[in-house]
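The other protein chains are all here in position, but one chain of the complex has been omitted.
Should a chain be cited, it is by its letter among A, B and C, assigned in written order, with residues numbered from 1 in that chain.
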Amino acid sequence: MFFASDNSGPVPQAVLDALAEANQGYTLGYGADALMEEVRQRVRDVFEAPEAAVYLTATGTSANSLVLATLVNPYDTIFCSPVAHIEEDECNAPEFYTGGAKLTLVPGSDRIDPEALSRCIVSRAAGRVHGPQPGALSLTQVTEMGNVYSLDELRALCAVAKAHEIPVHLDGARFANAIVSLGCTPAEMTWKAGVDVAVFGGTKNGLMGVEAVVFFDPAHAWEFELRRKRGGHLFSKHRYLSAQMAAYLRDDLWLSLAQRANANTARLLDGVRASNRVEIVNDVTANMIFFDAPRDLHQALRRGGAVYAISGGSVDEGPADGILQGRLVCDWSMPEENIDAFVSLLNRL
Amino acid sequence: MFFASDNSGPVPQAVLDALAEANQGYTLGYGADALMEEVRQRVRDVFEAPEAAVYLTATGTSANSLVLATLVNPYDTIFCSPVAHIEEDECNAPEFYTGGAKLTLVPGSDRIDPEALSRCIVSRAAGRVHGPQPGALSLTQVTEMGNVYSLDELRALCAVAKAHEIPVHLDGARFANAIVSLGCTPAEMTWKAGVDVAVFGGTKNGLMGVEAVVFFDPAHAWEFELRRKRGGHLFSKHRYLSAQMAAYLRDDLWLSLAQRANANTARLLDGVRASNRVEIVNDVTANMIFFDAPRDLHQALRRGGAVYAISGGSVDEGPADGILQGRLVCDWSMPEENIDAFVSLLNRL
Amino acid sequence: MFFASDNSGPVPQAVLDALAEANQGYTLGYGADALMEEVRQRVRDVFEAPEAAVYLTATGTSANSLVLATLVNPYDTIFCSPVAHIEEDECNAPEFYTGGAKLTLVPGSDRIDPEALSRCIVSRAAGRVHGPQPGALSLTQVTEMGNVYSLDELRALCAVAKAHEIPVHLDGARFANAIVSLGCTPAEMTWKAGVDVAVFGGTKNGLMGVEAVVFFDPAHAWEFELRRKRGGHLFSKHRYLSAQMAAYLRDDLWLSLAQRANANTARLLDGVRASNRVEIVNDVTANMIFFDAPRDLHQALRRGGAVYAISGGSVDEGPADGILQGRLVCDWSMPEENIDAFVSLLNRL
Partner (left out) sequence: MFFASDNSGPVPQAVLDALAEANQGYTLGYGADALMEEVRQRVRDVFEAPEAAVYLTATGTSANSLVLATLVNPYDTIFCSPVAHIEEDECNAPEFYTGGAKLTLVPGSDRIDPEALSRCIVSRAAGRVHGPQPGALSLTQVTEMGNVYSLDELRALCAVAKAHEIPVHLDGARFANAIVSLGCTPAEMTWKAGVDVAVFGGTKNGLMGVEAVVFFDPAHAWEFELRRKRGGHLFSKHRYLSAQMAAYLRDDLWLSLAQRANANTARLLDGVRASNRVEIVNDVTANMIFFDAPRDLHQALRRGGAVYAISGGSVDEGPADGILQGRLVCDWSMPEENIDAFVSLLNRL
């Protein structure tokens, strides 16, 4: 019963097959392989963006940080939510790659509120030399709390950014899960809503470690290439990244995998809700469930073999009725019996 | 006839098999996978260094830059050869990762001369606040010109570094080729000679993109981990790096691959020498041949289907007898018929 | 009626005299001048810290940023108040100098609460590779809102930092005003309370642009010197900085100046309070008064010739009864007639 993360499971056989297939003969490196040409074209098709510049990196942190470094100056600030991955989980990678730009946390929750954003941008007064300049808006879809912005919400946030003339970055580590949740097109969730650069994540949805970066305006493409190289993120044997992403895009594998992950989560949610043992705290429409429960319940789940992240304090020490927050994540590969076993365990407690 | 690089060929089947084998069930990410424990132990055995801290990254540039950033301060300078990869081919990655440390090029060739090194360190006077401080010595083995330092040479260079109290980094992108060339142990070529941190390259010798970083003194291990994360080089699905490196180390696969690469090169060298058509300019004991030849010979080789790097000017334009330098690289997978075809072509011209 | 800042007025004659006196003959540069030796000794005496390392820079931003860069690693985070000068008014200088360390804003006001600090440090879990590591605590005394931490408050905050093994930086742009307010010794307000490095500001208290940096533990002194040089903050003609600071320290000039500034502010406060026209929002014990007042009152004060900073919205546009915040600052040189004129104006409105 391993619900700790969507980066803990295996990759589908198609990805292994694609690696084996790509493993033939000699080819040019550094992104000049033929498979990358296929990837580039397919990504453009998927996003209905025939001019888009498309690149691959192997980690989400590098994808996000390289994009932000391309979008902002070192004397700028990036607006994001207080629980953004770039703020909490990247060990200052955005500050490193941007040369010291600042993150400004928009007060509120994981879902940025447009009015709060607007006030926040105004507070970093553009044109005032003493403070950082407004640089970019960074959104996460699915958010770090498992919520999904509606298209209207995305449009409203991008409109605020545009009104202040700053570009929008979309951290799409769970891009596919959001698409499945919203039932919209990638174009609708990105450039049609006002997003300038999207990270189209593969790693959390079935690849070994590949993210596609999509610049809808290719003006910054060459700068991105240089920054990727300078960051040590340009692969000499690039075909092994290309092959994975190509497999991901063929026959909409990326969508199938996310459908499975979201469906697994819905099944889990049904069981958890029916148990009436815990309080669900997020809108579960993608592949993560956040719930509050007393410490002793978490302890019992752990003892029963459930593995998942818990925050808010020590699981082992503290009052039995202290409330801690659990996070359950399902990926595409989660066996139904694991889901059912967890629900059974919960009901037994 | 593809002799352009040792990063252009396929990986051995054992690596694909290892990926498939690792692709089972759930596992902890970020280096906490069981395979990494195997890797760590095997690397320590191979290097006879039971205390060593061992890490994986996916590119040579990241491995080198992260190590250098761990070894030096931003106000320091790194001593290297004028043709070092870190100087010419990493788009300022060392400067980026170190926060702006300087590279000081020791006058001379790809093989640093100990006396020149000593003068160079003295010229960057330690304790003088106006100039950068001596920070580290960076050696490349096999060098970028295909030469191999002898153990005596390595010891002499490390002794100079030690005399000035700076640590030694070994860029071992072709570590295995050097070991095969010298017929020595990894310990002899590293810590026994005075090397403090070695990059044990896998990418140019049969892996998809994995390098092991070996700190013989683990004092800086935690700092390295934080810098790796901050650089976006910590893989969530780390098992796919571990699996490759584990396969590489099992049954001395790494040595077998390098033996084949070096043997391929020796076969090519024999043919090229016998042709008497070009001038070999390096000591060919590993897997690279550098040779001088007139422009029209290079043109004819290209027309004949040979692919390899040429430097010193335009191949297409200029006097027919202008001398340009060619580089022929063989990896483990180079078919003998390709080698023989190249030699035949050369002899026909 | 210029109350905009304590960096807007003239310097006392003693400073000009000191410059003229120092302007004789040849002397060594870069801090090797004899006057710097006097400064170093006097600072040590003033702080009862015979081992302290003492340096001068010309701006507060450089002093703060260089200190922080010396104290923390680029993968660390610095804890400070949400309105700290290093967060709002230094255009990312701390991020720049530290190589990309992050500022973590302790929720609350300008005066950091020890419990909030403790929770905040815990939330940046030391030893977790994904997030920044706790790096340092930065306190501002006098705070940016004109408040003064008591010695007990300082001790409690430093104790929290020490419990988490992070050092404490004191931004003392208005150090002297705080000393006068508290009636304590510099030692009591710094190392005896747990401060590791203090910036002893001169610029806002009568110098042209000189701040002293005091490391109570000289272990990092040489690193600071290199960082200062690398930042372009080491003056060749250092004697002109030394001369100012020497004059500042002679005959307790620094205390006299701050006493005058604080006394001017107290006189202004008396008048403003008696007027009953505005609401004072900070504890006025140093040299800044923050007050809330409706927009039309601010407009009338401006028309009447009062110059001071106003925040919270446009002075010119908006409802007449909208509340905006004003800041009145007095330096040592503020003429009493200006103070009285402002109070008269306020009473007339």
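In the analysis below, a contact is a pair of C-beta atoms (placed from the backbone, for glycine too) under 8 Å apart; a residue touches a chain by one contact, two chains touch by 3 or more.
What you see is a predicted model; the values in this text were computed from it and never measured.
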### Message
Of the residues A:226, A:281, A:307 or A:345, I need the one that contacts the missing chain.
### Response
A:226
### Query
Which residue, C:77, C:203, C:282 or C:325, contacts the hidden chain when the whole complex is considered?
C:203
### Message
Tell me which of C:9, C:74, C:167 or C:186 is the one touching the absent chain.
### Response
C:9
### Task
By the contact definition given up top, give the residues of chain A that touch the hidden chain.
30, 73-75, 99-100, 129-130, 133, 223, 225-227, 229-230, 234
### Query
For chain C, which residues lie in contact with the unshown chain of the complex?
2, 4-5, 7-11, 16, 19-20, 23-29, 57-63, 65-66, 90-93, 96-97, 203-204, 208-209, 226, 229-237, 240, 307
## Note on the structure
Where chain B meets the chain that is not shown, the residues are 74-77, 88-92, 95-96, 98-103, 105, 129-132
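Note that only the chains that are shown with their structure count from here on.
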### Query
Which chain would you call central, comparing Cα centres to the global Cα centre?
A
### Summary
Heading the list of chain pairs by contact pairs is A-B
### Copies chain B and chain A - interface residue numbers shared by over half, same or different
same
### Summary
Expressed in whole Å, how far the mean CA point of chain B lies from that of chain C is 51
#### Entry: Distance between the centres, which are taken as Cα means, of chain B and chain A, whole angstrom
34
### Query
Using the touch rule from the top of the page, what residues of chain C touch 2 or more other chains?
74-75, 99-100, 129-130
